[in-house]
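Showing subunit A:
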Amino acid sequence: KPAAEAGGGQPAASGQAAEAGSKEPIKIGAVFSMTGPNSPLGVPEKQAVEMLVKEINGAGGVDGRSVEVVFEDDKSDNTEAVKAIKKLVSKEKVVAVLGSSGSGPSLGMAEFSQAEKIPLISMAAADQITNPVRAGIFKTPHTDVHGTKRIYKYLKEKGITKIAMLNDSNPYGSGWTQQLKKYAPEYGITIVAEEKYGTKDPSMSSQLTKIKGTDAQALIVAGTNPGPATIVKEAKQLNFSIPIISSHGSANSKFLELVGDAGNGVLMVAGKLLVPDQIDANDPQAAVVKKFVDGYKAAYNVEPDGFAGYGYDGLNLMVEGLKQAGGDASKLGEVLEKVKHVGVTGEFVFSAEDHNGLTEDSMIMVEVKDGKFQILK
Partner candidate 1 sequence: MGKAILRVESMRARYGPVEVLHGIDLKVNEGEIVSLLGSNGAGKTTLLNCICGLHGAKDGKVWLKDQEITRVPAELVVTRGMAHVPERRQIFSTLTVEDNLWLGASHRMPKTSKREIAKEMATVYERFPILAERKWQLGGTLSGGQQQMLAIGRALLSRPQLLLLDEPSLGLAPLIAKEILAIVQEIRSQWGTTVLLVEQNARAALAISDRAYVLSTGTVMLEGTAEMIKSDPRVQSAYLGHSHEAV
Partner candidate 2 sequence: MKQLFGKWGKGLGIYLALMILFPFVMPDEYYRSVGIVIGLHAIVSIGLCLVMGLAGQISLGQAAFWGIGAYTSAVLTTKFGLTPLLGLIASAIVPALFAFILGRAIAGLQGYYLAMATLAFGYIVQIGISEWEPVTGGASGMISIPKIAFFGDSELSMYYLIWGIVTCVLLFSLNLMHSRIGRAFRAIHKSEIAATSMGVDVRKFKLNAFVVSGMFAGISGGLYAHYMGILDPQPFGMHESIKFLTMVVIGGMTSIWGALIGALLIGFISEGLVLLSEVVPGLQGDVDTIVFGAILVLIVMFMPEGLVPRIRSMYEKAQAKKAPAKTEQRMEGKAAT
Partner candidate 3 sequence: MTTLLEVQDLSRDFGGVRAVNRVDFQVRQGEILALIGPNGAGKSTVLNMVSGVIPPSEGEIRFDDQPMSRVPGYEYAKRGITRTFQNLQTFDDMTVLENVMVGMHTKTKASLFSCGMSLGSARREEQIMQARAGAWLEKVGLGSLSAWQAGSLPYGKLRLMEIARAMVAEPRLLLLDEPAAGLNHTETAEMSRMFQEIRENGTAILLVEHDMDMIMTIADRIVVLDQGSKIAEGTPREIQENPRVIAAYLGTEEQEDSRG
């Protein structure tokens, strides 16, 4: 195989350089939310993908062809996302698409890619993207289902049966609400309070007051920063005594910074990427995560977060699929259904029934201690 050489900063450029005299590069589209409210997700996703493209092309690309990723920004907006995927397909002639960061945009793109038979791997949380399963549509992040099951498992171990929840009213939070309600009976759990808050609300103390008045033994909070941090701080002001368990939406160092002292004792469900140093050496993910974290730190000088991991896994999965399909993108959808891959988010085992491929066991429970996440064994 002719070795494709790694290019410069622009993946597009690197692709063309490699292709000189040899075959056409494989064009993959990527729609991430680079601006707007979802940009804290989209930016690391894009960075991870950019990093990985170089690496893949450095290692010879796919089937002797280099990989070229064309990026679009959906501005965290559904309509823009749909426009973006159309642009990628019609103008750039990409063969498959990654993205988007948010659930709404991803669902919009999925409609199009389903109709046009363009394989899609999404980085958004909503269970709806891959449930029900649709041909050619996959996703990488842990879903609210995994998080819910993992938390319930933990609660069962601790003998907690009554919980309250306080979730963001955005799609992420309401997805959690649905799943928490759905799986509660299975784990013998009663939900005694089901509250919501607005993403930008300055105060959630009334919801907390209400929860305080119930006999809940634990509070589950699902949202992305900064809501959960505010909740934890306000709970402290209200002398809350029950444990607070947060979703993976706020599993990052920003959360620690925002809560400060008030964070001590907060529990959280997360991917292993959150605590790369604490992963068991025997864990098959250990090596993958270490490689990713080191590479990312070297490239961008920051710790990667879960979102970076989703993007990284997404491209890896797509490339894996393309390799197995012999570079033929039209078979990508079918092939991916058989792919097994150890990613930084978890061990993916795709099948015809499961286009997410993860289980709750790839998630861990952590506790905040003195401004750090501590894995709970």
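How these were chosen: all candidates are chains of the complex that A comes from, given by their letters.
Please note the rule applied: contacts are C-beta pairs under 8 Å (C-beta built on N, C-alpha and C of every residue); 3 or more make two chains touch, one makes a residue touch a chain; residues count from 1.
Quick caveat, the model's predicted, so the values are computed rather than measured.
> Which option touches subunit A in the complex, given 1, 2 or 3? Just the number is fine.
Among 1, 2 or 3, only candidate 2 touches subunit A here.
> Could you please specify the touching residues of subunit A with respect to candidate 2 in the complex?
Result: residues 34-36, 39, 43, 72-73, 75, 77-79, 82-83, 86-87, 90-91, 103-104, 107-108, 110-112, 115, 126, 128, 169-171, 173-175, 178 of subunit A touch candidate 2.
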